[in-house]
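A protein chain is absent from this complex, but the other protein chains hold their places.
Labels A and B are assigned to the chains in the order they are written; within every chain, residues are numbered from 1.
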Amino acid sequence: MIAFTIEMALVATALLLVPGTLVAWLLARREWRGKTLVETFVMLPLVMPPVATGLILLQLFGRRGVIGSRLGFDVIFTWRAVVLAMTVMAFPLFVRTARVAFEHVTRRYEEIARTLGATEGRVFFTITLPLASRGIVAGAVIAFARALGEFGATILVAGNIPDQTSTIAVSIYSLVQLGEDHAAMSLLGVSVAISFAAILASELLMRKA
Amino acid sequence: MRLVFDDVRLALPEFELNASFDVETNALGIFGPSGAGKTTLLEIVAGLRKPDRGRILLDGVEITSLRARVRRIGYVPQDETLFPHMSVRGNVTYGVGQTFLSGQTRMSGPHWIDDLIDRSVAKLSGGERRRVALARAMMTNPRLLLLDELLAGLDDARKRQLIDLLPRPLIFVSHERDEIAALCEHVVSIDRGQCSPPASLPHTSFSLASRPQLNR
Partner (left out) sequence: MLAIILTLQVHAAASLTDAMRDIGAAFQRATGIAVSFNFAGSSTIARQIESGAPGDVFISADEAQMNRVQPFIIGSTRRDIVSNELVIVGERDLMKAKRIALADPRAVPAGVYARLYLERIGLWRRLEKKVIPTENVRAALAAVKAGNADAAIVYRTDDPNGVVIKDGPPIAYPAAVLRDSKSRAAAMRFVEFLRGKEARAIFTKYGFIAK
């Protein structure tokens, strides 16, 4: 179950990297009508109660949901729901950190690259991204830590099915409910240790930038 | 080259930049106090800023809407502008590195950069950084070179070294009269965004005849 949680968190982090980087870059470097709307929408899972986000996901991805009914496979109550909840909840955290990283890249460097004939794509991959990489990695680490600890949305969309969708956070809750405090505390210790290591790594990375 | 600024206006925080002039020259100086709008003028020529109104023509061709990437105008901005995450070689060859992802090639740049080509960017002196930035801009064979305070803060020997490397045509921005006089054939003065008509300068101590010409 611990390995499962870590695996799912890694998958979730991997999934949000490309779209998250793209969104972060757009928010950092581009202006457009309705940008504020996009910003708000992206940040929603961060400020809404996780169970509320979970409820929305349940509606969308349930067998009868707008998205769920069109997929060929089940999402709710499977490992996919775990990844889904983790990805959605960690996404805004990643975008926020990556956006700051992009905003801190000196625009002058990008401008010079343009005068030297680089296309926008080349500017992004050879100048912007490398210079923002430390912050982006820090964001990924934070996202991973958030995914690991995800509970509110997870319990709604994935439930707590032993050996199938049981994560560390959900298991702690369940053990507490059953009155097995000792086991719950042990698991809590594991959870704190992993999160602590992740946050520490992220802080160190950001500080060097 | 012939550079035309036709009723160019750009609103800036403190004042409006207002430039209209027509000059045929090999070396144009832009002279004025700091904050006057000199750098902005250069950015407009480079294609890094769009004016609110007006047109810019270079050698008879309107370049107002052209993106910086296709203008073939080299730019050496003020201060530290070498890419910090690349080596000297990477910086110098960036403009001619054809691969999509990499900034580096096996080429080495002009001969006068050989002593620096394998050094790391972080350990260069002020004069050396300017030399690298100059090499970087010249490597792409631009048809015009823009220099923003290239000589500021350097001692006379370094200044002379850099001046010897400069090709034509160029636009040279400075708040030092002497530098403008030494280098330029014409000068436009700018103060709080207002440009004076171009004045021609008498040639002084430096012989301009032997200066290399850029590919047009």
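One rule holds for everything that comes next: contacts are C-beta pairs under 8 Å (C-beta built on N, C-alpha and C of every residue); 3 or more make two chains touch, one makes a residue touch a chain.
This one's a predicted model, so the numbers in the text were calculated from it and none came from an experiment.
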| item | value |
| --- | --- |
| Omitted chain's touching partners, listed by label | A |
| Selected residue (touches chain absent from view) among A:Gly62, A:Pro92, A:Gly117 or A:Gly149 | A:Gly62 |
| Candidate in contact with the missing chain, chosen from A:Leu22, A:Val38, A:Ile161 or A:Leu204 | A:Ile161 |
| Option from A:Ala14, A:Val38 or A:Leu178 whose C-beta touches the chain left out | A:Leu178 |
| Absent chain, residues of chain A that touch it | 58, 62-64, 74, 76-77, 155, 159-162, 174, 176-179 |
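The definition used in the following text is that only the chains that are shown with their structure count from here on.
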| item | value |
| --- | --- |
| Centre-to-centre distance between chain B and chain A (centres being mean Cα positions), rounded to whole Å | 44 |
| For the chain B and chain A complex, residues of the former touching the latter | 43, 46-48, 67-75, 77, 81, 83-85, 94-95, 100-103, 136-137, 140 |
| Contact footprint of chain B on chain A as seen in their complex | 108-109, 111-119, 121-122, 125-127, 130-131 |
